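Here's a structure for you.
Excluded from the complex is one protein chain; the other protein chains are retained at their positions.
Then we have chain A:
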């Protein structure tokens, strides 16, 4: 089947992005919206729109029965879930399948399997994808722990084999420390779970977050190279790049090939992302999880490869074969995306759902701003704070940062407080310019007052 009526089960900037992609493919668009979103840009842009319930997400965007009923009622032949909300719900994918509506994403089975941490790790190992080195199973004695730690490499994390979550995790820097900490961990595990068995895993120090974009049609999978998203605050990415300049060509090829192997092994359909930790000291990468949907930061990949990922996922989920082979995918230059959130970075990132006043958006060669704003729009307080994504593309990383800094100067959103000042400060920071950061870098940088210094010119 070919998709002719696409229902968008999402909101905000990604809904706008999907409508534009679908329109270029000649597809009729149907936008779902909550009562809190009646004024949003996607509702104005779509060919038709349907209200799916009250403002709270649980009563609208997260309500599977309501979303499926609205898709049926509007005679949609496919649903695009965007990211967040129901985009990784096997139950949603199944409900659509039962209603005879195509899902723009992989099968419910694949979503389920890759959404389960243990099953995903097993699938990765079976496909030959490296995971964080750890013990094969339960460890019963301290001597055994020391033996395993030697092969895994220090520092190691000691966890209770029976436990879950972060409870009782200890980190040992060497064998002496391990011999001191392991018995404590055993006693604690015995007391808490009635089982003193331990599990060991290498503690990756200051890792970088690197991810690989894949596309599949259910038979063939290809990659569109990698992104680096190490600048994070509270585990939320704030600044993303394509490619990862910390990788040498050989590592990059091995990494991307491993992602394709796993995507191929699970018969992946649609656009997906495999996330890895990268240990730059060892030049090693480890799979951590797969996101079975389009990601917020997909535009940086589009900028360097020229592939429209959203169109490609719509096409393959309508039953077409991939329109590209691996040989068609080439990278040009470097791209950076920064997230413009409705938050005041100088007030502990307090949410700031204001009303959009006069708006000046940056433009020009290699500048893209994906957003859902218009002058006079009241930003609803019910959803996340992402307003838009400023994306730049230039021949080199240094030029991309310069272009980003210039575009941020051009951007003006009156009536709002946004994270733009954070990005201006980051773009000027010598550490960021040198690419010298990791996932644990941004929070200490903020805690040390670097943002305040940058925005007040050093005067407090």
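To be clear about the criterion, a residue touches a chain if its C-beta (ideal position, glycine included) is under 8 Å from a C-beta of that chain, and two chains touch if they have at least 3 such contacts; residues count from 1.
Heads up, the rule we're going with is that contacts and distances are computed from a predicted model.
Think of the chain that is not pictured: of "(Fe-S)-binding protein", "ATP synthase subunit c", "Biotin carboxyl carrier protein of acetyl-CoA carboxylase" or "Ion-translocating oxidoreductase complex subunit B", UniProt labels it "Biotin carboxyl carrier protein of acetyl-CoA carboxylase". Touching the chain that is not shown, out of A:381, A:395 or A:431: A:381 (per the contact rule at the top). Among A:183, A:197 or A:353, only A:353 touches the chain left out of the display. Only one of A:36, A:105, A:243 or A:270 touches the chain withheld from this view, namely A:36. Annotation for chain A: contacts to the undisplayed chain at residues 36, 55-56, 342-343, 350-351, 353, 381-385.
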